[in-house]
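Please read through the structure below; I'll follow up with questions.
After this line comes chain A, so read on.
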Amino acid sequence: MARLAWLIPLFPLASYGILAFRGRVLGERAPYVAIAAMAVSAVLAWGTFLEQVLGAPPFVWRAAWAVGGERVITVGYTVDSLSSITVAMITLVGGLIFVYSVGYMHGDPYYARFFAFLSLFCAGMLTMVLANSFLLMLIGWEVIGLCSYLLIGFYFRRRSANLAQMKAFLTTRVGDTLMLVGIMALFWQFGTVDYQTVFEAVHKGAEKASAAVRLGPWEIPVVTLTALLIFGGPIGKSGQFPLHVWLPDAMEGPTPVSALIHAATMVAAGVYLVGRAYPLFFFTPHHEALTWVAWVGTVTALMAGLIALAQDDIKRVLAYSTISQLGFMMAGLGVLGYTAGLFHLLTHAFFKALLFLAAGSVIHAVRTNNIKEMGGLWRSMPVTFWTFLAGFLALAGVFPFAGFWSKDEILLEAYHHDPAIYTLLTAAAFLTALYMSRLVAYAFFGRYRGPEHPEPDPWLPEDYARAGVHGPHHGHEAHRGPHESPPVMTVPLMVLAFFALVAGFVGIPGTGPEGGSWIHHFLKFEGFEEAGIHAPSFSWPLALRSLAVALAGIGVAWVVYGVRWVRSDQVRAWVGPLYPFLRNRMYIDTVYAWVFVRGGLALAAGLRWFDVHGVDGLVNLVGGVTVLVSRLHRLFDTYVVDGLVNLIGWLTRGLGMLLRPLQTGRAYHYILVAAAGLVIIVVVSLWRL
Partner candidate 1 sequence: MGLGGLLSAVWQVELVRMVVLAAVVFTFLAVGGALFLVLAERKISAWIQARVGPKHVGPHGLLQTVADTLKLLYKENIVPHRADRVLFSIAPILVAVAALLDWVVIPFAPGWVVRDLNVGILYFAAVSSLTVIGILTGGWASNNKYSLLGGLRSAAQMVSYELPLAFSLLLVATLTGTLSTVRIVEAQPYPAYLYPSVAVAAVVFLVAATAEANRIPFDLPEAEAELVAGYFSEYTPMRFALFQLGEYGSLLASSALFTTLFLGGWKGPFPLPWLGPVGNGLVWFLLKTYAVVFFLMWVRWTYPRFRIDQLLGLSWKVLLPVSMMNLLVAGWLVVVVR
Partner candidate 2 sequence: MIGLPHYLVLSSLLFGMGLFGVLTRRNAVAILMGIELMLNAANLNFVAFTKFVDPTFVRGHVAALVIITLAACEAAVGLALIINAYRHLETVNVDQVNLLKG
């Protein structure tokens, strides 16, 4: 099965090819192509995964791609426990989202294009995961970035979508550039970008790896610098502070896109990369690269959790929640919790995709994103409600849902590694429970606060409305209040809800050998054993403490938003300026807008001023001089040059008059003359011999 793994990204790629070139013809049938391709990939991916589960050895295939002297750049793929479980997750979640999109995007004029982009995205993601080298990974990575750009701006007539897509692209580009520099640094140091070779070299502490670079007053080991540069990519792609600003805006894309790309998979690419390149981070002196990772993750988790508290847009809350959870994963990886971070990556993919899809179902029904205009939906949309609730409980970390197990692992690792990080993450976990409860309370409980007949979807741009499309919900008939979505959308929700419940069970202690959990056994980092680091074992007090934190968060929210013993505006008054601070996303976007956007514009304006006055002035001066010279020149030209030219003309014409009869226009005359000429030449040369 592992030998077939190279086929996994090819099917979505083929689907992309078909849809891109024949999509218009396929029309309504477009999703079948995409789903079929995804299904085949999923079968292959799960086969590969199960093979790994049953104990197959890791498999690496590589072939020379470019050969330059001694250096060979290889292309190939890696199948091991990490990549196989990740592709299994991607194909499963991706496939479900494809199915869901059939319903959600139905009636869209660019139906086929949507599935084409989704397919291309999956192809890139799977390539990135299965890659055997940083270079191939980078190719997949950039394809992902491109698809993200395309899909965020899928409603391309809408200005805000255009801005969001640019923002996403430019912001992640900052990280990508750093990563590219990092990969170049790797190539410079080791002469290869192949994972295995690089990691082995780092492990052995090759001479160059221990060299140091002077950077101002600090002396940074090269390997650390490289690791941190490469970490730039994940910071951008996985929405870590300070490059997280694009992710909330990316919610401009259609909801399945938010679910697939900005919750379950693409943002996971960064975390995956850190997991994949873990040796590079781990074998730095004192694991200092990992310390950076941990702190970036922790700050992100806490910051995003705080911001999420004050947002009203359902998708934005979920987006900040995603950022926060990604922070958790990074923090988990950073505190030597290799398994914990990646485990959370997998469980999070399921329940976050679920939450987004359920949110999409809600938006689909009430035609607004504002949670304050929803309410009481649990009655009218039972399936959506129950599945959303499952996702919520998983995210909040309530026993026995998936999030409980994975988040607890991270907290456990943090507890044993760095109490400060543990404290901050616990606070973030509390915030998670709090803002999610707030969301659930606003959206699903209380009474319905929206209009009786929901307006046409505000998310839809004008040209869609002109095309007679009334939102994603095709054949929209008059109905009272919101109602449940069609089965093609709810069935994927139910499947994901199932996984949100059970995906964490692989982390239950005792499911693996020696009393540990299965996931610890399956996903483990060999470097730990050598370094004598053992994963801390499950501890009941900590687990209970984290459960208590989650329940406390839910309880507080229940007090404020559920039974309303304390009214939310009172809370707002207590916290004073904190609320507007959080509501405006800690002013980070504002600062960026001032510094980078306006700064950039101001720089451009300055350069333009210089261009207009400085460069153009010079050019005009040169121009003036040129005009003066050319006037003089013209006089010379008119009388002297033209005179000569005319003279030659007259001479030529006279000569032509004389020679004209020779040109008959008959080819055979010319040939005769040529032949006669040949005869003469031969005669002359013979005579001279």
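Selection rule, in plain terms: all candidates are chains of the complex that A comes from, given by their letters.
For this structure, a couple of remarks:
We take it that a contact is a pair of C-beta atoms (placed from the backbone, for glycine too) under 8 Å apart; a residue touches a chain by one contact, two chains touch by 3 or more; residues count from 1.
Every value quoted in this text rests on a predicted model; they were computed, and no experiment measured them.
Every candidate listed (1 or 2) is part of this complex; the one in touch with chain A, counting any copy, is 2. On the chain A side of its complex with candidate 2, the touching residues are 665-668, 671-672, 675.
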